[in-house]
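Complex shown without one protein chain; remaining protein chains in place.
A and B label the chains in the order they appear, each numbered from 1.
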Amino acid sequence: MAFIPHTPDDVARMLETIGVQSIEALFDEIPAALKITALDAVPPALSEMEVGRLLMERAARDGRPLNFIGAGAYEHHIPAPVWAIATRGEFYSAYTPYQAEASQGTLQLIYEYQSMMCGLTGMEVSNASLYDGASALAEACLMAVRANRASSSRRVLMPRAVNPTYAKVAAAIAGNQDIGFEPVDYDREQGRTLLDALQAYSGQDFTALVLQQPNFFGNLEEVGALSDWAHANKILVIAVVNPTSLALLAPPGRWGADIVCGEGQPLGIPLSSGGPYFGFMATRMQYVRQMPGRIVGRTLDVEGRPGFSLTLQAREQHIRRSKATSNICTNQGLMVTAATIYLSLLGAEGLERVAAASMQRTDDLVTALTRVKGVRAAFSAPRFHEAVLLLDRPVAPVLAALAHRGIVGGLDLGGSFPELGPALLVCATETKLDTDIGAYAAALSEVMTQSRAGAAA
Amino acid sequence: MADLQLREPVIFDLSKPGRHAGSQFPPRVPGTAPGRIPAHLRRATPPPLPAVSELQAVRHYTRLSQMNFSIDTHFYPLGSCTMKYNPKACNTYAMLPEFLARHPLAPEPQGFMACMYELQEMLKAITGMQGVSLTPMAGAQGEFAGVAMIRAYHRARKDLARNQIIVPQAAHGTNPATAAMCGCEVKEIPCDANGDVDIEALRAAVGPNTAGIMLTNPSTLGVFEHKITQVAKIVHDVGGLLYYDGANLNAILGKVRPGDMGFDVIHMNLHKTFSTPHGGGGPGSGAVGVGARLAPFLPIPIVGKDGAQYRWLSERDLPQSIGRLSGFMGNAGVNLRAYIYMRMLGREGMVRVAEFAALNANYLMKRLQAAGYEAAYPTRRASHEFIITLRREYKLYQVTAMDVAKRLLDYGFHAPTTYFPLLVPECLLIEPTETETKEDLDRFCEAMIAIRQEMEREPGKLSSAPHTMPVRRLDDVRAAKQLDLAWVPAA
Partner (left out) sequence: MSNIPKDLQYTQSHEWIRRLGDGQVEIGITDHAQGSLGDLVFVEVPDVGRRVKAGESCAVVESVKAASDVYSPVNGKVTASNTELASRPELLNQDPYGAGWLMRVELDAAAAAAPFLSAGDYANTLAEAAG
């Protein structure tokens, strides 16, 4: 019996102690009409060996194409110790640290994580994680509505240069509480949000402005100027940031963010088809009681010894119930464990090397690909480690042909940004070698030559 | 007391400028790109991250892990959390390199998608529901999806007055928090002396404004809602829908199906019932299942099949969907672990889960009662968990549930859940799960018997517990008043 250790002797003794004749008797409170006796639609049990074979076959079917997509999930080298330690049973199979004295490992780790996120973002307090970057943005919008007493409109300015899926998720989650989102267009030539576009809203009541840095296209926004405009209009600034980029870019705490959030996946978390990742959130101390999620604090025990425990729990669902800052309970603890170990192994210097190498590799990729006839760069703004390329023909068939050659070439932007025409979002991180970039360029050249420009493939 | 230190210093105190884990640095890439960041957008000083060697980092985090209790090291009878064994195979096969390397926006990986599709089908079969979405990332997000779907259903029928969600007083805090997050009003109803929902109170509470009711069955009190069919009828008759909080699914797996009980929507905690790792606070997965009425509203994406090809169903396929709740498709790797677990259990194994969970819970309850402890609902069968109340012990010895919980740590057991549900004073909610041996249950009873003797003879040992952990009892009040939430570098 998989994972159930009872021998027939155990069962007999236990039934005797309970005072029933059979295990079935323990279910005598369930109305007979409701009882089922078998789950025939579920396949029979597999041994570990058999399930291993099955999974390995399926994994082999999926293979490992060469990946050049970013768009919110980034392929970085994950140091070997990260998952070797994170999958230790003491981290992997521990629960949320409610019994602090039995969870000092997890609690201290989270405290270190909070400290690192504060250091990276330039903010004063971080929570212990939310589910992912997109839902973290939704929570940040809800938090801004709670925190911004100067505004009653419950409207959030959402530039189009913010990840469109994040905008959808924010609407799906925050929309139920009558929060409205106002899109702000981006400049077609630069590929970022201009001050002019915001100034159209000067003097109107908005609760928050979302600024993504780098933005969804990979371009650097003029965050200082945009943030200053927001504050002059009593609008809170929500920054959505890439943690790797913070090794090189000015931290949002410096350029005026009131709430910072984003996707922590680049910090030692594998791509794994989209999850589990983790969302991070940090803010100024004045807003700490409005911030959702768990928080760990350092304190003393009865003998004056330092230790760690969950704190400010009165904001959370298990105490405040319908008036909680959020309904979140389980978050993404194991991913935070991995990210903390990752940041410790890389340190500031290593993270800067990863960020710089990724920027350079993307630059090299753009150079190589734009040499192919029919491919050009879309935008003029400075960028981090992603770029938008414009093609002279539909993108989907080109991507399909590349996939056929074992290359995942990028993200087709046609769905969310049809005004750009055929556009592709590409990314190259430190994991891409010269040979990888060369292979992509060669494959693209072949594909573009084979199909005629402008014709559907 | 200056000489009392952390057993393991914070990593920043182990750091030394110039020290690094050099082999983790990627090769330098020649070029001028980083230099082209405009000066006013560039970081002026490096972030204050650790500067340690690889061995230092490995040793530090390994030593931290050794300060934790976990399922792998300790019996962990946390009620409502289902701390069953997390099979290593689930991790090993979910972490095959091809699965880990897959970008979520790459062309649909047919091997992985096959696993997800089959998982959806198995969850439908187990719960008796017609549609499943794997996208919610935890139970609370599953609850959000459920309540949002109920709201969407009523709105689609132009039934706009329905904004009240009924929640039993004993419900988990996420239930009313979720209802509020969905813009609904919460109406709490009491339970009766047997621990069932108070039917008369329910009748009085329902009406034309009722959007639905959120129920857990077995309830948070550890007992099966006898009158569930009646509850379903009362709510359906006024036009409301039934939401099932699946946190306690471990108690009824293979015995009863929520769809058959009349529920319109359910969320499942894959990190409870289907043994994905608790990870020190997640990641979980809160898959939702629905009856036909709510199927058009499921959160996207969902795995669909066109002939032999798997693909993601999105906005175009489900135009009435409540939308996306995550950046991609939810906690994919967690769902994969659940799939592997379910394949190893198979149909036979799944039916046995509830049987042995109930056997272990009822055995433990009987032995503790025999030892003098008071069960909160002594005439009811335990489901997969049960509640002990220490209200008599508190009156006699001033011993609290928290004291007993802390003392259990000294005996080498993680404490049960304390003070939940809020209704029962000085309570311990105990859930052994089916993966524990009779010997481990007996050892737990021995510890509880010893603690009982301490209550009478030396209660001070309990109120000052724990004695043998890396720290003694921590000052929560100080933690909240003198906020120290991050290490900061010396100015």
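Here is the rule we use: contacts are C-beta pairs under 8 Å (C-beta built on N, C-alpha and C of every residue); 3 or more make two chains touch, one makes a residue touch a chain.
Predicted model only: the values in this text are computed from it and were never measured.
Student: Can you tell me which of A:Ala314, A:Ala396 or A:Leu433 touches the chain that was removed from the display?
Tutor: If we include the chain that is not displayed, A:Ala314 is the one touching it.
Student: Among A:His231, A:Arg289 or A:Arg371, which residue is in contact with the omitted chain in the full complex?
Tutor: Counting the whole complex, the residue in contact with the absent chain is A:Arg289.
Student: One chain is left out of this view; which of B:Glu188, B:Glu348 or B:Asp476 touches it in the full complex?
Tutor: Among B:Glu188, B:Glu348 or B:Asp476, only B:Asp476 touches the chain that is not shown.
Student: In terms of residues, what is the contact footprint of the unshown chain on chain A?
Tutor: Missing-chain contacts on chain A: residues 289, 311, 313-315, 319-320, 323.
Student: Give me the chain B residues in contact with the hidden chain, please.
Tutor: Chain B touches the chain not shown through residues 419, 476-477, 479-481.
To be clear about the criterion, only the chains that are shown with their structure count from here on.
Student: Return the distance between the CA-based centres of chain A and chain B, expressed in whole Å.
Tutor: 20
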